[in-house]
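Take a look at this one; I'll ask things after.
Of the protein chains in this complex, all but one are displayed in their positions.
Up next is chain A:
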Amino acid sequence: MVRLLQIEFIKLWNNRASKILITSYFILLTSIALIAAIKFDIGPVKFHLAEQGIFNFPYIWHFNTFVTAIFKLFLAIVIVSMMANEYSNKTIKQNLIDGLSKKEFIASKFLTVISFSLISTVFVFVVSMILGLIYSDYNELSIIFSDLEYVFAFFFKLVGFFSFCLFLGIFVKRSAFALGFLILWVILEQIIFGILGWKFTTWEIAQNIKNFLPLESMQNLIKEPFTRLSAVQNIGQQIGEDMSFDYQVYWYEFLIVIFWTALFIYLSYALLKKRDL
(Lines give C-alpha, C1' and ligand atoms only; values in the text may rest on other atoms or scores of the structure.)
Protein backbone atom coordinates (compact mmCIF):
# COMPACT_ATOMS: atom_id res chain seq x y z
CA MET A 1 0.00 0.00 0.00
CA VAL A 2 2.85 2.34 0.84
CA ARG A 3 4.40 1.46 -2.52
CA LEU A 4 1.23 2.41 -4.40
CA LEU A 5 1.05 5.73 -2.56
CA GLN A 6 4.72 6.41 -3.26
CA ILE A 7 4.15 5.75 -6.95
CA GLU A 8 1.33 8.27 -7.06
CA PHE A 9 3.29 10.74 -4.95
CA ILE A 10 6.20 10.73 -7.42
CA LYS A 11 3.78 11.36 -10.29
CA LEU A 12 1.97 14.22 -8.54
CA TRP A 13 4.72 15.98 -6.70
CA ASN A 14 6.99 16.30 -9.73
CA ASN A 15 4.23 18.01 -11.68
CA ARG A 16 4.45 21.72 -11.12
CA ALA A 17 0.77 22.45 -11.81
CA SER A 18 -0.43 19.78 -9.36
CA LYS A 19 2.07 20.93 -6.77
CA ILE A 20 0.81 24.52 -6.97
CA LEU A 21 -2.85 23.47 -6.85
CA ILE A 22 -2.34 21.15 -3.90
CA THR A 23 -0.38 23.76 -1.97
CA SER A 24 -2.94 26.48 -2.68
CA TYR A 25 -5.71 24.16 -1.60
CA PHE A 26 -4.20 23.59 1.80
CA ILE A 27 -3.37 27.27 2.18
CA LEU A 28 -7.01 28.07 1.40
CA LEU A 29 -8.14 25.50 3.97
CA THR A 30 -6.12 27.33 6.56
CA SER A 31 -7.31 30.68 5.34
CA ILE A 32 -10.75 30.05 6.71
CA ALA A 33 -9.20 31.41 9.88
CA LEU A 34 -9.07 34.74 8.10
CA ILE A 35 -12.85 35.00 8.36
CA ALA A 36 -12.14 35.81 11.97
CA ALA A 37 -10.51 38.99 10.78
CA ILE A 38 -13.63 40.28 9.06
CA LYS A 39 -14.51 43.44 10.97
CA PHE A 40 -16.64 46.38 9.99
CA ASP A 41 -16.24 49.50 12.02
CA ILE A 42 -18.35 52.20 10.43
CA GLY A 43 -19.07 54.71 13.12
CA PRO A 44 -21.96 53.40 15.19
CA VAL A 45 -22.11 50.05 13.30
CA LYS A 46 -19.55 47.71 14.77
CA PHE A 47 -19.49 44.26 13.25
CA HIS A 48 -17.00 41.54 14.02
CA LEU A 49 -17.91 38.31 12.27
CA ALA A 50 -15.99 36.13 14.69
CA GLU A 51 -18.16 37.44 17.50
CA GLN A 52 -21.44 36.57 15.77
CA GLY A 53 -21.13 33.04 17.05
CA ILE A 54 -19.87 31.35 13.90
CA PHE A 55 -16.89 30.02 15.83
CA ASN A 56 -18.90 28.69 18.73
CA PHE A 57 -18.57 25.01 19.51
CA PRO A 58 -20.23 22.88 18.27
CA TYR A 59 -21.59 25.09 15.48
CA ILE A 60 -18.05 25.66 14.17
CA TRP A 61 -17.81 22.01 13.07
CA HIS A 62 -20.83 22.51 10.89
CA PHE A 63 -19.82 25.92 9.56
CA ASN A 64 -16.19 25.15 8.78
CA THR A 65 -16.79 21.78 7.14
CA PHE A 66 -19.46 23.36 4.95
CA VAL A 67 -17.38 26.36 3.88
CA THR A 68 -14.08 24.54 3.31
CA ALA A 69 -15.80 21.90 1.19
CA ILE A 70 -16.11 24.58 -1.50
CA PHE A 71 -12.34 24.49 -1.99
CA LYS A 72 -12.50 20.83 -2.98
CA LEU A 73 -12.73 21.98 -6.58
CA PHE A 74 -8.99 22.64 -6.53
CA LEU A 75 -8.26 19.04 -5.73
CA ALA A 76 -10.93 17.93 -8.18
CA ILE A 77 -8.85 19.49 -10.96
CA VAL A 78 -5.74 17.72 -9.69
CA ILE A 79 -7.51 14.38 -9.51
CA VAL A 80 -9.21 14.62 -12.89
CA SER A 81 -5.94 15.57 -14.57
CA MET A 82 -3.85 13.00 -12.74
CA MET A 83 -6.15 10.39 -14.24
CA ALA A 84 -6.68 11.91 -17.67
CA ASN A 85 -2.97 12.67 -18.12
CA GLU A 86 -2.17 9.00 -17.75
CA TYR A 87 -4.20 8.51 -20.89
CA SER A 88 -2.93 11.50 -22.85
CA ASN A 89 0.72 10.72 -22.02
CA LYS A 90 -0.03 7.02 -22.56
CA THR A 91 1.86 6.39 -19.36
CA ILE A 92 -0.95 4.15 -18.15
CA LYS A 93 0.11 1.73 -20.87
CA GLN A 94 3.73 1.91 -19.77
CA ASN A 95 2.74 1.46 -16.11
CA LEU A 96 0.86 -1.73 -16.96
CA ILE A 97 3.71 -3.01 -19.13
CA ASP A 98 6.16 -2.30 -16.34
CA GLY A 99 4.21 -4.68 -14.14
CA LEU A 100 1.53 -2.68 -12.34
CA SER A 101 -1.73 -4.62 -12.39
CA LYS A 102 -4.93 -2.83 -13.34
CA LYS A 103 -6.20 -3.37 -9.83
CA GLU A 104 -3.07 -1.82 -8.36
CA PHE A 105 -3.39 1.11 -10.74
CA ILE A 106 -6.91 1.95 -9.55
CA ALA A 107 -5.90 1.22 -5.96
CA SER A 108 -3.03 3.71 -6.14
CA LYS A 109 -5.41 6.39 -7.40
CA PHE A 110 -8.08 5.58 -4.83
CA LEU A 111 -5.54 5.56 -2.01
CA THR A 112 -4.47 9.02 -3.13
CA VAL A 113 -8.09 10.16 -2.98
CA ILE A 114 -8.41 8.73 0.53
CA SER A 115 -5.17 10.43 1.60
CA PHE A 116 -6.24 13.79 0.21
CA SER A 117 -9.58 13.52 2.00
CA LEU A 118 -7.99 12.37 5.23
CA ILE A 119 -5.39 15.13 5.28
CA SER A 120 -8.08 17.72 4.47
CA THR A 121 -10.24 16.42 7.29
CA VAL A 122 -7.40 16.52 9.79
CA PHE A 123 -6.55 20.02 8.57
CA VAL A 124 -10.09 21.29 8.97
CA PHE A 125 -10.36 19.61 12.35
CA VAL A 126 -7.18 21.25 13.65
CA VAL A 127 -7.96 24.70 12.21
CA SER A 128 -11.51 24.63 13.59
CA MET A 129 -10.30 23.45 16.96
CA ILE A 130 -7.82 26.31 17.22
CA LEU A 131 -10.35 28.91 16.01
CA GLY A 132 -12.95 27.53 18.36
CA LEU A 133 -10.64 27.60 21.33
CA ILE A 134 -9.87 31.24 20.60
CA TYR A 135 -13.35 32.57 19.81
CA SER A 136 -15.92 30.12 21.15
CA ASP A 137 -18.18 31.23 23.96
CA TYR A 138 -18.49 27.68 25.24
CA ASN A 139 -15.38 25.74 26.13
CA GLU A 140 -16.65 22.71 28.00
CA LEU A 141 -15.14 19.47 26.70
CA SER A 142 -18.54 17.86 26.20
CA ILE A 143 -19.62 20.75 23.96
CA ILE A 144 -16.35 20.89 22.04
CA PHE A 145 -16.64 17.25 21.08
CA SER A 146 -20.32 17.20 20.24
CA ASP A 147 -21.58 17.29 16.66
CA LEU A 148 -18.35 15.74 15.39
CA GLU A 149 -20.38 13.83 12.80
CA TYR A 150 -19.88 16.87 10.55
CA VAL A 151 -16.16 16.11 10.45
CA PHE A 152 -16.85 12.52 9.41
CA ALA A 153 -19.40 13.72 6.91
CA PHE A 154 -16.75 16.05 5.50
CA PHE A 155 -14.40 13.12 4.98
CA PHE A 156 -16.99 10.98 3.21
CA LYS A 157 -18.18 13.90 1.14
CA LEU A 158 -14.64 14.47 -0.16
CA VAL A 159 -13.99 10.78 -0.81
CA GLY A 160 -17.25 10.51 -2.72
CA PHE A 161 -16.67 13.63 -4.77
CA PHE A 162 -13.07 12.77 -5.63
CA SER A 163 -14.06 9.23 -6.60
CA PHE A 164 -16.55 10.76 -9.00
CA CYS A 165 -13.74 12.93 -10.44
CA LEU A 166 -11.53 9.85 -10.73
CA PHE A 167 -14.20 8.01 -12.64
CA LEU A 168 -14.77 10.98 -14.95
CA GLY A 169 -11.02 11.15 -15.63
CA ILE A 170 -10.96 7.50 -16.72
CA PHE A 171 -14.27 7.69 -18.55
CA VAL A 172 -13.58 10.86 -20.58
CA LYS A 173 -9.76 10.53 -20.80
CA ARG A 174 -9.25 14.30 -21.35
CA SER A 175 -9.01 16.54 -18.29
CA ALA A 176 -10.72 19.59 -19.80
CA PHE A 177 -13.64 17.55 -21.10
CA ALA A 178 -13.91 15.63 -17.85
CA LEU A 179 -14.23 18.87 -15.89
CA GLY A 180 -16.80 20.05 -18.40
CA PHE A 181 -18.67 16.83 -17.87
CA LEU A 182 -18.58 17.43 -14.12
CA ILE A 183 -20.27 20.81 -14.53
CA LEU A 184 -22.73 19.30 -16.98
CA TRP A 185 -23.59 16.67 -14.39
CA VAL A 186 -24.30 19.31 -11.73
CA ILE A 187 -26.81 20.92 -14.10
CA LEU A 188 -28.17 17.54 -15.15
CA GLU A 189 -29.12 16.64 -11.57
CA GLN A 190 -31.08 19.88 -11.32
CA ILE A 191 -32.78 19.21 -14.63
CA ILE A 192 -33.73 15.68 -13.55
CA PHE A 193 -35.17 17.17 -10.37
CA GLY A 194 -37.01 19.84 -12.31
CA ILE A 195 -38.55 17.49 -14.84
CA LEU A 196 -39.58 14.95 -12.18
CA GLY A 197 -41.24 17.58 -10.01
CA TRP A 198 -42.87 19.35 -12.90
CA LYS A 199 -44.29 16.49 -14.89
CA PHE A 200 -44.14 13.21 -13.03
CA THR A 201 -44.38 13.48 -9.26
CA THR A 202 -44.90 15.99 -6.52
CA TRP A 203 -42.01 18.30 -5.70
CA GLU A 204 -41.56 16.49 -2.42
CA ILE A 205 -41.02 13.10 -4.06
CA ALA A 206 -38.78 14.71 -6.66
CA GLN A 207 -36.67 16.15 -3.84
CA ASN A 208 -36.44 12.71 -2.26
CA ILE A 209 -35.31 11.17 -5.53
CA LYS A 210 -32.82 13.98 -6.03
CA ASN A 211 -31.33 13.19 -2.64
CA PHE A 212 -30.20 9.87 -4.07
CA LEU A 213 -28.29 11.37 -6.99
CA PRO A 214 -24.51 11.36 -6.51
CA LEU A 215 -23.66 15.05 -6.21
CA GLU A 216 -26.84 15.96 -4.37
CA SER A 217 -26.31 13.18 -1.86
CA MET A 218 -22.78 14.45 -1.20
CA GLN A 219 -24.11 17.99 -0.88
CA ASN A 220 -26.77 16.75 1.52
CA LEU A 221 -24.29 15.29 3.98
CA ILE A 222 -23.51 18.77 5.29
CA LYS A 223 -26.50 21.07 4.89
CA GLU A 224 -26.07 24.82 4.70
CA PRO A 225 -25.27 26.19 8.15
CA PHE A 226 -26.16 29.87 7.71
CA THR A 227 -29.81 29.76 8.72
CA ARG A 228 -28.75 28.05 11.92
CA LEU A 229 -26.83 31.07 13.08
CA SER A 230 -28.58 32.80 15.98
CA ALA A 231 -28.31 36.19 14.30
CA VAL A 232 -30.04 34.90 11.18
CA GLN A 233 -32.59 33.04 13.29
CA ASN A 234 -33.45 36.27 15.08
CA ILE A 235 -34.06 38.09 11.82
CA GLY A 236 -36.17 35.16 10.67
CA GLN A 237 -38.35 35.35 13.75
CA GLN A 238 -38.79 39.09 13.32
CA ILE A 239 -40.08 38.81 9.79
CA GLY A 240 -42.14 35.81 10.76
CA GLU A 241 -40.41 33.22 8.59
CA ASP A 242 -40.20 29.68 9.90
CA MET A 243 -36.52 28.79 9.84
CA SER A 244 -36.49 25.49 11.69
CA PHE A 245 -34.64 23.35 9.18
CA ASP A 246 -33.23 19.95 9.79
CA TYR A 247 -29.44 20.13 9.94
CA GLN A 248 -28.76 16.60 11.12
CA VAL A 249 -26.44 14.18 9.36
CA TYR A 250 -28.31 10.91 9.00
CA TRP A 251 -26.75 7.45 8.76
CA TYR A 252 -28.55 6.66 5.51
CA GLU A 253 -27.02 9.74 3.93
CA PHE A 254 -23.61 8.23 4.66
CA LEU A 255 -24.78 4.99 3.10
CA ILE A 256 -25.88 6.69 -0.13
CA VAL A 257 -22.51 8.44 -0.50
CA ILE A 258 -20.57 5.27 0.30
CA PHE A 259 -22.66 3.43 -2.27
CA TRP A 260 -21.77 5.99 -4.97
CA THR A 261 -18.09 5.92 -3.99
CA ALA A 262 -17.98 2.15 -4.31
CA LEU A 263 -19.84 2.28 -7.60
CA PHE A 264 -17.52 4.90 -9.12
CA ILE A 265 -14.39 3.02 -8.11
CA TYR A 266 -15.82 -0.25 -9.38
CA LEU A 267 -16.86 1.35 -12.68
CA SER A 268 -13.38 2.87 -13.09
CA TYR A 269 -11.85 -0.56 -12.62
CA ALA A 270 -14.34 -2.23 -14.94
CA LEU A 271 -13.70 0.38 -17.64
CA LEU A 272 -9.94 0.02 -17.36
CA LYS A 273 -10.23 -3.75 -17.50
CA LYS A 274 -12.46 -3.75 -20.53
CA ARG A 275 -10.60 -1.19 -22.62
CA ASP A 276 -7.74 -1.99 -24.97
CA LEU A 277 -4.99 0.53 -24.52
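The rule is simple: contacts are C-beta pairs under 8 Å (C-beta built on N, C-alpha and C of every residue); 3 or more make two chains touch, one makes a residue touch a chain; residues count from 1.
The rule is simple: contacts and distances are computed from a predicted model.
A.B. asks: Can you tell which of "ATP-binding cassette domain-containing protein", "Anaerobic glycerol-3-phosphate dehydrogenase subunit B", "Potassium-transporting ATPase KdpC subunit" or "Phenylalanine--tRNA ligase beta subunit" UniProt lists for the chain that's not drawn?
C.D. replies: Per the UniProt record, that chain is "ATP-binding cassette domain-containing protein".
A.B. asks: Using the definition of touch stated at the top, determine which of A:31, A:91, A:190 or A:237 touches the missing chain.
C.D. replies: Spelled out, the listed residue whose C-beta touches the missing chain is A:91.
A.B. asks: In the full complex, which residues of chain A touch the absent chain?
C.D. replies: Residues touching the hidden chain, for chain A, are 3, 6-7, 10-11, 14-16, 89-91, 93-102, 104, 273-274, 276-277.
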